[in-house]
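The complex appears here minus one protein chain, its other protein chains still in place.
Chain naming follows the written order as A and B, and within any one chain the residues start at number 1.
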Amino acid sequence: MTATAAETDLARLYFEVNQFYARHMHLLDAGDADAWADGFTPDGEFQLPSAPQPARGRQALADGVRRSAAEQKAAGEVHRHWHGMVTVDPVDDGSVHVSCYALVLATALGGATRLHRACVCEDVLVRSDGRWLIRSRRVTRDDLPSTCPETTAT
Amino acid sequence: MTATAAETDLARLYFEVNQFYARHMHLLDAGDADAWADGFTPDGEFQLPSAPQPARGRQALADGVRRSAAEQKAAGEVHRHWHGMVTVDPVDDGSVHVSCYALVLATALGGATRLHRACVCEDVLVRSDGRWLIRSRRVTRDDLPSTCPETTAT
Partner (left out) sequence: MTATAAETDLARLYFEVNQFYARHMHLLDAGDADAWADGFTPDGEFQLPSAPQPARGRQALADGVRRSAAEQKAAGEVHRHWHGMVTVDPVDDGSVHVSCYALVLATALGGATRLHRACVCEDVLVRSDGRWLIRSRRVTRDDLPSTCPETTAT
């Protein structure tokens, strides 16, 4: 069997999205808020599970990460964000819709590792200057009731 | 370095299997029993860890998922199936042998997330009408003694 160009491109896209997520979460878990926020478009938005409306723009997104990083440091915990079971679906407008599971692990210094959160993450990615950026992200938490917010990121 | 056609095809196959598993488990965890069962061949079989013999055919497979989904709903839990550490090995007859780890996470509404199961999943996938289908699946659980059932799915 030989692959058509389109099939090869999907494999490449899958690689790109997975590697993008890996770098993106390495930055997040290292507390590198600005570099993490640069993974969104300038007007990118992030619908957090419990927030009334999405955070918008890199400054607001980075500020949120700085607050979380400070809280984790105060608690003496390291967090690790894992994406898995990723589906990628290219859309006609050139964007890519991604749906995946997102796990957050928390480890206390000198202590045990626990499952902090089990979530579902839905992203719309767009290509810009040769790299992928998140135009919108919506995360839902398995421990919270399902909601259909009036303002969704996707 | 440049990739040969065969090498590119393996990368494509790896993408296809991983994306297939992601969609397959999204359907399972959403309780979409029939769509999930359509990921098996019409005579596909699933050797469950504690069942005396494999479930066979889409109807039986879907019925099993419906029962599990009802139990989870009654318990107020969401389950998430994660496949990871996936190996894909094409076989001469055109099928693909896959071996991977399979984790099941359970989250109670308003509660914590726990590791429900750690398993190993061995699948035989076949190509049909442009998509992958599971011809046989054998799952073993890490918390149960190893067994070599007389009737195995692979």
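In the analysis below, a contact is a pair of C-beta atoms (placed from the backbone, for glycine too) under 8 Å apart; a residue touches a chain by one contact, two chains touch by 3 or more.
No experiment lies behind these values; they were computed from the predicted model shown.
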Sort through B:D43, B:E71 or B:D142 and give me the one touching the missing partner chain. B:D142
Note that subunit B touches the chain not displayed via residues 1-3, 7-8, 10-11, 14-15, 84-88, 99-101, 103, 115-118, 142-145
Footprint left on subunit A by the chain that the document does not show: 5, 8-9, 11-12, 14-16, 18-19, 21-23, 25-26, 78, 80-84, 105, 107-115
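Quick note on the criterion: only the chains that are shown with their structure count from here on.
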Using CA atom averages as chain centres, what separation in Å is found between subunit A and subunit B? 25
